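Mind having a look at this structure? Questions to follow.
Every protein chain but one is kept in place in this view of the complex.
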Amino acid sequence: MRLFLLSLEILAFSAVLVLFLDRFRKLCHFVFVASLVAACSLNFFVSFPFLRGGETSIFRIPWSVPFGEFTIGLDPLSAFFLMTIGCVALASGIYGCGYLQEHHEKKNLGVHYFFYLLLITLLLVVVTARNAVLFLTAWELMTIIGYFLVTFYDEKKSVREAGYLYLIVTHCGTFCLLVMFALMGQAASSMDFDQMALAHYAPGLTGLLFILGLVGFGAKAGFFPIHIWLPHAHPAAPSHVSALFSGFVIKTGIYGLLRLIFIIKDLPAWSGPVVLAIGGVSGVFGVLYALGQHEIKKLLAYHSIENIGIIALGIGIGLLGNASGHESIALIGYAGGLLHVLNHAVFKSLLFLSAGSVIRSTGTGEIDAMGGLLKFLPFTGHLFLIGSLSICGLPLFNGFISEWLVYRALFDGVIHLDKFGIIMAVMAAVSLALIGGLAAICFAKAFSVIFLGQNRSHRQDIYKENPCMMWGPMMFLAAICVWIGLFPKTIVSFAFASAHFLIAAKPVAAQTEFLLQPILSTTKVLYIFLLVLGLLVLCRALLARRYPERRVGTWACGYPSLTTRIQYTASSFAEPVLRLFKWMVCFQVQRSEKSRINLPEELELSSKVVDMPEHFVFRPILAMLRRFSGMLLKLQSGHIPQYLFYMLLGLIALLLWKFPWRA
Amino acid sequence: MNTVWIDMALAVVVILAIGLLGTSRLGSIVRLFALQSFILAFLPFLLEGGIGIHKVVIATGTLIVKVIAIPAILFWAVRHVSIRRDTPAIFGGSASLLVGGFLIGLSFFLSSRLVLSGKPFSDLLIPSAFSTLFIGFLVIISRVKAITQVVGYLIMENGIFLFALLLFETTPLLVELGIFLDIFVGVFVMGIIINHIQNEFDHMDISQLTSLKE
Amino acid sequence: MIPFISVLSRLAACLLFSPFLLGVIGKTKAFFAGRKGPPLLQPYYDILKLIQKGSVYSVTTTWIFRAAPLIFFATTLIASFLIPFGGLKAPVQFWGDALLFTYLFGLGRFFIILAAMDTGSSFEGMGASREAIFSCLSEIVLFLNFAALAVLSKSFSLSQMIGESWWASWTVSGPSLILVGASYFMILLVENSRIPIDDPATHLELTMIHEVMVLDHSGPDLAFILHGAAIKLFVQGSFFVTLLIPFQSHNRIIDATVFLAAMIGLAVIIGIVESVMARLRLNRIPSFITGAFVLALFGLIIAIMRVL
Partner (left out) sequence: MIFLILGLPFAGGGLDLILPTNRLRNWILFLIALAHLGCVVSFWLIPPPAVINGFLALDSFSIIILSVISILFFAVSLYAAGYVQNEKGRSNRIFTACLLFLLFSMTLVTMSQHLGLFWIAMEATTLMCAPLIYFHHRPQALEATWKYLVIGSVGIALALLGTFFLAISALEIKSLLLSDLISQAASLSVPWLKLAIVFLTVGYGTKMGLVPMHSWKPDAYGEAPGPVGALLAGAVTNCAFLAFLRMSQICHAADQAEFLKPILLAIGIASMALASFFMLGQIDFNRLLAYSSIEHMGILILGLGLGGLGIYGSLFHAVNNAFSKGLIFLVSGNLYQQYRTKRIGNIQGVLKSFPFTGGLLVVALLAVTGIPPFGTFFSEFMILNAALATAHYSLAFFYLLFLSIVFVAMSSVVLKMARGLPENREVELNPNQKESWITTVSPLFLAGIALLLGLCVPSFLNQALQKSSAFLGG
């Protein structure tokens, strides 16, 4: 516990220090990187005993704010999230240093680093807070500082609007949290999480609390209907910030939900199916919208929503198992959800960082203007490949392990649960399969259109690779992906430890062994696969040496010139899928009208996907609100008699309402 | 014997208020207000309990403030104004009289229906106080010129002063004087503001002062 | 000692026997068309010929283009390790190997799609995007079938699901197994791109799916892909066959012969289906797969009713 507090102090102190060091560039970067490395390694070091041993520790000092008390606690659940922060923050921080070098003249990097370090401190506090007021304070501050980080390029109007939308949606989500914690505080007559965990809640109250928690934490995590800020915030933010955001900041929503589940033991029966439904819908719609995107960071943002959907599926089946008394299903479900939190944090930040370096080299985020970059950007390309393989959940990488656990929980549910449970589990399993398939299509499209084939943009200049300061942290993240993919024993046992803590069961060694056994045999099969692959490569090399190889242009059915325009673009690759799901995604294809009059020289065809909740729900509500307030403004018409008339009206109303008239 | 005189005085006060509703010349409006205040000044003496220092001070205070000082300021302001006439904005002259009558009826109905314990020395007092108050309110709402609004405000003050008569003994002298001082300073500041409006807009028509709106 | 022999024998069967199936299909189609048709061992000749030839690579391709055939071949080979067929127990069997089975095929297909897009020509792109969507839809039906089998056999390991002695369960849940079998057969056609979905022998690139994806491969790469596709057909066929053969005599030779006969029978059935039906229009294929989906769903509902 002391080490954890030390890491907090390091971060806070260096944040303030960096604020004033903007002029001496070298020192500023050094302090920033050094503090990040120190704090993240301390976090790693702190979280291991809690994950292995499973014990908890509390640190408490009085804080004279009403209801408030500064209590920080560490337990396996928080420790798991500490570990996730450690790797994401470290990698994206160091990458950020390299990424922002060119901005040094125009923008004040000291302030940016200050906000970055402060955000990390707040994330640590949110994840370990044990008092509702401290949690809410850290939560709100995290939203505000996140706003300042997102709007780094605030000269662009779209960036400002994206930041503003983010601020409103998450802030209004927090209001639900306010009500939830107030109600819980009253039920437990104290704002301390431990007291809340002991209190008894009326059945009706738990339902209301759960809905409020879902909306409040869902707004931050990006569940489907309230995800609208995510696709706008990520393209606007610098890529190391969006890596940290989709890596960890949206996971605080998941952490909040898990903490709520831990506090309210007996959740209503319908909570499992609801979370499963949200997970399925978020996943499917997230990946379908991602398929329709043409901007790389918007595509990755929608994939964050999809992966949050997968995590919600894990938590949903865990809830279902817990409600119906099957402890093993609950255990595996929660462990799958938690492991996917870590995996998604790692491979999503890897993808965002590589997208950032692609944008830094090519200057644009539009996929259809890229192509054949693997030859120019070898490091970024290969790391993006590893990232996309792991996000699609294909074997050999960490995505597969966590999706495998969620599948296991789902199919255990199919076998053991009652009729209604089986239907829910089967629908969830089918939607997870659909999500996995569509994600594979989306990332096959993304990787191949960006890195393979020929360059589609008209300017044929050479793109230079990014400095090692940028692909170094990405290499570190890729290494973690492969390590979890091939040797998952340690990480999965950590996930099981925190899952045990979540369902408040003592971890039995034999049981975890029994649960771990299938995963280990999966990895054995994968080792054999690698062995066979090695053998094949060897014999292919033998064959290649005996017979000559020729390199010639791609076969184009005999046409002389092979222009780059005949290549399949991102929209054409995704068009069959989107046409299939047209009504779910309102997929529109626009033809440019300008060539209608004379001979059609340059026809243009573009396809667009409309984000349904944003354009059919939230924007109309805001417009209606503005129109209503416009009408109301006419009340203030400037005439004094009218104002006095309002006063007289008020007086008479009060008299009529409250006066002791003689009966 | 006294109650007859008191009722007579109260009736005259209400009649003067109605008279004020009817006139439209600024000069006569101010003179009517001065007359009403003059009557009010002598009302305490009609109450029972002889002539105490308290009553004398109140009477002289009202005389100085409401009969001499405030009309002087208003006449000084009126002299600056070229147009001497003030037409009611919302509804015509006779219509405002009708509304005035309705308001007096309303105040009589109000005081009869109000559950008010404690016997005031004349049952006419509360209705007349309410009616003066409502007429003052009506003058502020309906009239266009700034000076008439000030006079309307002062009519309201007179109505409130009638209520003050009820609790003649309880409020200490200091508080009464403080109230007079505040009213005087209030009107004084309004006078200055009217002067500024006159210089700035070279008219005093409140209905044109509507640039500040949404 | 004995397990090592059984692993070797199943590897040999898998590697050597699978091209023979393609030969049988070719023969039956020729017989229905009234022509003599290529010899039964034609696939073997093709593979041997291709291995001896040199290969031609396009300028725009990267190492992925060369690695894709190898990964595809390796994944199908490893997938064959998980299936118990012909009385031989699966060498590796654990809870959830069906997942690994599907995802291995997914990995192989992912790299083939990347290789197709790597050449930068529009035909491969067309094939890749079609292959991607159809395989994704068929994967869903596959999972539904696994769910039905899991409900029936109360476990989620391939060996328990289809390996055990099935005689008892056929009587109990016959209809649901038939439905699962039918839906699995339709998925078999989609996965191995046989006639109703895709015509392997056509020349029009615009209509192909699987063939046009591997258009640019040559020499040993093409050999690996062809052999891999054959093994894939053999593996998925064996899953279908062990599902449908009800009895399990514990004598090794009888089981093996029965299994091989059944495989050849399956190849003949596929040949018959191909010669009877014409290729579906591309936008009709999703409704074909939805048909399979409904069958599997129906099978699952019966399984749930029967078991609970």
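Some points to look at:
Each chain carries a letter (A, B and C) given by its place in the written order, and its residues are counted from 1.
Definition applied: contacts are C-beta pairs under 8 Å (C-beta built on N, C-alpha and C of every residue); 3 or more make two chains touch, one makes a residue touch a chain.
Being a predicted model, the structure only gives us computed values, none of them experimental.
By the touch rule given at the top, the unshown chain touches A, B in the complete complex.
Within the set A:7, A:137 or A:398, the residue that contacts the chain not displayed is A:137.
Within the complete assembly, A:183 is the residue of A:6, A:183, A:537 or A:612 that touches the hidden chain. Considering A:160, A:375 or A:416, the position touching the chain not shown turns out to be A:160 (whole complex).
Hidden from this view is one chain, which touches chain B at 114-118, 133, 137, 140, 146, 149, 153, 156-157, 160, 163-164, 166-167, 169-172, 174-175, 178-179, 181-182, 185-186, 189-190, 193, 196-197, 200-201, 206, 209, 211-212, 214.
Interface with the hidden chain, as seen from chain A, comprises residues 63-68, 133, 136-138, 140-141, 144, 151, 154-155, 157, 160, 163-164, 167-168, 171-172, 175, 178-179, 182-183, 185-186, 625-626, 628-630, 632-633, 636, 640, 642-644, 646-647, 649-651, 653-655, 658-660.
Methods note: only the chains that are shown with their structure count from here on.
Once chain A is ignored, the contact network of the remaining chains breaks into B | C. Of the two chain pairs shown, A-B and A-C, the one joined by more C-beta contacts is A-C. Centroids built from CA atoms put chain C at 102 Å from chain B. Chain A and chain B, compared by their mean Cα positions, are separated by 70 Å.
Chain A and chain C have Cα centroids separated by 36 Å. Touching two or more other chains at once is no residue of chain A.
Residues of chain C in contact with at least two other chains: none. Within the complex formed with chain A, the residues of chain B that make contact are 89-90, 113-115, 137, 140-142, 149, 206-207, 209-214. Those residues of chain A whose C-beta lies close enough to touch chain C in the complex are 371-372, 374-375, 389, 392-396, 400, 404, 407-408, 411-412, 414-415, 418-419, 422, 426, 429-430, 433-434, 436-438, 440-441, 444-445, 447-449, 451-454, 517-518, 521-522, 524-525, 528-529, 532-533, 536-537, 540, 543-544, 547-557, 562, 564, 566-568, 572-577, 580. Chain C meets chain A in the complex at residues 51-60, 62, 64, 66-67, 70-71, 73-75, 77-78, 81-82, 92, 94-97, 99-100, 103-104, 106-107, 110, 113-114, 117-126, 128-130, 132-133, 135-137, 139-140, 142-144, 146-147, 150-151, 154-156, 205, 215-216, 219-220, 224, 282, 286, 300, 304, 308.
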